[in-house]
Each structure stands twice: as structure tokens, then as C-alpha cells.
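Heads up, this is only part of the complex; the chains shown haven't been moved.
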């Protein structure tokens, strides 16, 4: 069973919290809040998103690469990982 | 009128699109999709979030700093901007 399945409840809770943070941005814009407040809300989503992504990356690395028995499988999972990492390491 | 008010409709549309992207992550987790797919969805949210943040930052910089007539006002807006930038430039 994959880590995103095993950790499903915990990951879903984080995603739903981020959806709530997005709704806070929506309400701030609708209420014509200060743009300093909007920037702060966006920065906090960035932090939450990076935390969640880091966790999924770590699970992927361990489960689909470290623990995979066949090199073919590891190779494919590494390609998937690198395509995500390229958006971070640049 | 502040840029986040003037651009309200456009910014709200982007925030709602990102909420939709978050819901796609939610559905992928619930459907026990491949974690490679989850990582890709998260990476695309990161791109959308950065695009939106960049736009709000640019509006803030021009409106509350460049166009502000008093130095006190510019100073306060610059502090707000730096506190957000510190989460990016590190």
C-alpha cells in the first residue's frame, strides 16, 4: 500500500486546511482587505504547501525508490521525482 | 483604490482556480491515485500560487510604495513587503 494511501487521512486533513486558507484569501479579497494581509495569507499557504509537498516527496522517495525491489521501478519513480524537483531547484 | 480592489475580479478568479486545484489533490488522495500524480498536482499549485503572489507583490510595490506620497507610508509598506519576501529569498 502506497504512502499516500497509508497516510491518506493525515494528508487529506492538510489539503483541506489549505483549502480553508485559500478561502480566507477569497474572503479577504471580497472584503477588500489590506493587500498586506492578502500577501501574508498567500505566504502562509506557500509554507503549508511546501510542508505537504516535502512530506509527499519523502514518502515517494522511500516507498517507490528506496524500498522498490526492481531497478526499473526505481528508475521510473526517480524520473517522476526529478520532474517535480526541477520546479523547486532552480 | 487599492490594486487588490481594482483587480478584485481577476484575483478572485485565480484564487478560485487554485481552490479547484486543491480539490483535485483532495480527489486524487481519496481515489488513492498514484503519488506521482499527487506530486504533479502539488507542483502545479506551487506555480499558480507563485504567479498570484508575484502579482500581488508587484501591485503592492507600485501602489503602496512607488506611488505613496509620504515616506512614512512607503516605509510601512516596505516593511510589509520585506516580511513576505523573507519567506521567498532564503
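The letters A and B name the chains in turn, as written, and every chain counts its residues from 1.
Basically, a residue touches a chain if its C-beta (ideal position, glycine included) is under 8 Å from a C-beta of that chain, and two chains touch if they have at least 3 such contacts.
This structure is a prediction, so every number in the text was calculated from the model and none was measured.
Undergrad: Of the identical chains, 2 are shown. What's the total across the complete complex as given in this file?
TA: Spelled out: 2 chains shown, and the full complex contains 4 copies.
We take it that only the chains that are shown with their structure count from here on.
Undergrad: Using mean CA coordinates as chain centres, what's the gap between subunit A and subunit B in Å?
TA: 16
Undergrad: Going by the contact rule at the top, pick out the subunit A residues touching subunit B in the complex.
TA: Counting only subunit A, the residues touching subunit B are 2-5, 8, 11-12, 15-16, 18-19, 22-23, 25-26, 29-30, 32-36, 38-40, 42-43, 45-47, 49-50, 52-53, 56-57, 59-60, 63-64, 77, 80-81, 83-84, 87-88.
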